[in-house]
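Apart from one protein chain that is not included, each protein chain of the complex appears where it belongs.
On to subunit A.
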Amino acid sequence: MSEEKSITPCNKKDKWVTGEIYTPQGSVPVVSTDLHFKDMLGAWKVRWGIGRMNYKINPEIYAIGKPDHTSPVLVSANYKLTFDTLRKELSELNCWVLILDTKGINVWCAAGKGTFGTDELVNRISKTGLADIVSHRTLILPQLGAPGVSAHEVTRRTGFSVVYGPVRACDIKDFLVSGFKATEEMRTVKFTMWDRLVLTPVELVAAVKISLMVFGVLFLINLFAARTFGLADFIIYVGAVVTGTVLTPMLLCFIPGRAFSWKGWLLGLCWTAGFIGFNGWFVPEFLLLAIGYLLILPSLSGFLAMNFTGSSTYTSFSGVIKEMKIAVPLMVLSSAAGIVLVLIKSLWT
């Protein structure tokens, strides 16, 4: 009777769904712990910002291996990249994965917004009938879900106690084996150069979209300019964009100072001054252009680098506000002055 019902709607043609398992509440899809080509292509696409806001799976509950009523319950988000990162670490385990509806957002960001939150968790527990699927009363939440979930509140409302697991999915096996003990290392967020690098394509793509408008404007100016914008101008601009969106995030911890806009500005200054010197623009004839670019481009790199605060793992709201109150006016003034100089050089050479 109730075995006819399936708790989690899913497309059985999806390669990551390998079967189903029956529970007193209905059937639950069993998912693979291997990633296939389609999963990896999907991950690559969202890293480049393609369909990133709509890469999700259905919430409710999934099974890994052959779980029974004593198997642990892991809680996660319905962003497919998150789900894939988790399930590929669960090979040879038998467990349940309770998926919250975070609107396709990863655990940490969703916890910050409250969609990976107490209410959603409590509702999802009752909607799936979790209390009849498992006989124990323990949930393992990702530690980065903690900003959205009040553990004692969940216990009060559902009877399930909450244990926060490790930050990274790759530590889950060790965590389970050790009887739910996370080492200090498992509890701490890292931000390696690789972690930072995979986040840069999205920043770059966003900057390119806006840059196309800049190129449009420059093209129009070129129609009646005395000095037209050419390849050298293109290179110095693109260099400043790459400095702000890719180079600064990558070299983040090696650049002196703390504010992201400062780090980006400093690296942007090195690039701009270096390129101007290389091009021989430090001469009276090109001085307006050189100073103009020195006012605009480091600010641009700084601005783009400042936007990386949202991708970073350690910037606070109060800190970002403090940084922006100082940096944004300076960047705006400097760029405005620089644009005037560059335009003077272009139109009235």
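Methods note: contacts are C-beta pairs under 8 Å (C-beta built on N, C-alpha and C of every residue); 3 or more make two chains touch, one makes a residue touch a chain; residues count from 1.
Here is the rule we go by: contacts and distances are computed from a predicted model.
Its UniProt record calls the unshown chain "Ferredoxin-2", which is the correct pick from "Ferredoxin-2", "Cell shape-determining protein MreC", "Ectoine/hydroxyectoine ABC transporter permease subunit EhuD" or "Tryptophan synthase beta chain". The chain not shown here is touched by just one of A:8, A:309 or A:334, and that residue is A:309.
Only one of A:17, A:324 or A:343 touches the chain withheld from this view, namely A:324.
Considering the whole complex, the residue from A:7, A:28, A:133 or A:149 that touches the absent chain is A:149. Interface with the hidden chain, as seen from subunit A, comprises residues 53, 109, 111-113, 143-144, 146-152, 164, 167, 182, 184, 187-189, 191, 252-253, 258-260, 306-307, 309-310, 312-324.
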